[in-house]
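All protein chains of the complex are present and in place, except for one that has been dropped.
Right after this comes chain A.
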Amino acid sequence: MADIVLDKVSKRFPDGTTAVQDVDLEIADGEFVILVGPSGCGKSTTLNMIAGLEDISSGELRIAGERVNDKAPRDRDIAMVFQSYALYPNMTVRENMAFPLRLAKMDKETINQKVEEAAKVLELTALLDRKPANLSGGQRQRVAMGRAIVRQPKAFLMDEPLSNLDAKLRVQMRTVVSRLQKQLGTTTVYVTHDQTEAMTLGDRVVIMRGGAVQQVGPPQELYDHPRNLFVAGFIGSPSMNFLHAKVEEGRLRTALGDVPIGERVRRELEAGDAPRELILGVRPEHFEDAALIDDETRARGVEFEAPVDIVESMGSDKYVYFTVEGERATAAELEELAADAGAADFAGAGSNLVTRLSAESPVREGENRRVWFNLEKIHLFDPGSGRNLTLHEGRSAGALAD
């Protein structure tokens, strides 16, 4: 077990691609850290550099305080789990799991004991003499995990280990991974492009974009206090609603009506290079049916009326989709997120609004509904730099804060 420190680590490929740029990251001993981001953002490359499978172009990598830039993978004492599982097809499950131990020249007795132990933890005992070809996807995945844990390495590196499983199995294996990591207390770096996995699994989440780290923090912090537009849009499902907002006469003109702003945001906007146009971000759960709230709550937000497109009743609450007229929010980050999500979420004329209302709301499709949203929870972003203007000392305080 050990801590892992990345100190300004960069990776440039021979063809000139910069896949990873100046990544600073300190992973504490026993911590479970998730690397997440859209496809091609350099997650695998970062992991491969930690494993020693890719050279580090510049910067320093330390495992347990020791610089390992020039060490071969076999001398770093880390175990890796691959998306493809990478099981040796010619070996049985037992031989696969024993392989790292045999290479470490342990005696047969110890090897057998360790393999049996790991097999028991992962419920593989009955499968020990099968070949990988005769296993199901979930079983192969567990063998790959088993091969990683038998050795008790300093750290686990996992590159999208659950991506090849079907949805149900993935949820199941997620808890297996989580429990295993807590049990063993081994430092783990886990790569995924699934933000649900990122939110549920890790102690801390690292969000990457184009080879650079965007924000690092516990999942809830990233959710509540996103540092920029990209993080705000990436974390959360359904994702945050983004609307075009114009600064006029000390108010924000938006498709949801005028929004007042507090002292702090006003000061931000009075700076010389402050943008005149902003992007307003509201999460679905910060909307509520205007008929259901008391006056005190009402005072903390504003109301608007819009036609209801679709109502999805989830039992505990309702997802209600609105279409609002007006200019759409545009920014490089949003386009990137849309491309990663398959563009479906951000298409269409006007803006699509996703809201999560109480189950008691009598909202029906086709009607015009009055909806309230919480000004203390909204975010304002600079469309040029993507910066969250409502963030103060790492906390987001909404539009009204003084």
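Rule of thumb we're sticking to: contacts are C-beta pairs under 8 Å (C-beta built on N, C-alpha and C of every residue); 3 or more make two chains touch, one makes a residue touch a chain; residues count from 1.
Operating definition for what follows: contacts and distances are computed from a predicted model.
K.L.:
Look at the options "Ferredoxin-NADP reductase", "Cytochrome c oxidase assembly protein CtaG", "Succinate dehydrogenase" or "Carbohydrate ABC transporter membrane protein 1, CUT1 family" and return the one that UniProt uses as the protein name of the missing chain.
P.N.:
Result for the unshown chain: "Carbohydrate ABC transporter membrane protein 1, CUT1 family".
K.L.:
Just name the one of A:N134, A:T175, A:S237 or A:S313 that touches the chain not displayed here.
P.N.:
A:N134
K.L.:
Could you list which residues of chain A touch the chain missing from the display?
P.N.:
Answer for chain A: residues 14, 48, 51-53, 72-74, 76, 78-80, 82-84, 86, 88-92, 95, 99-100, 103-104, 131-134, 136, 147, 151, 157 touch the chain left out.
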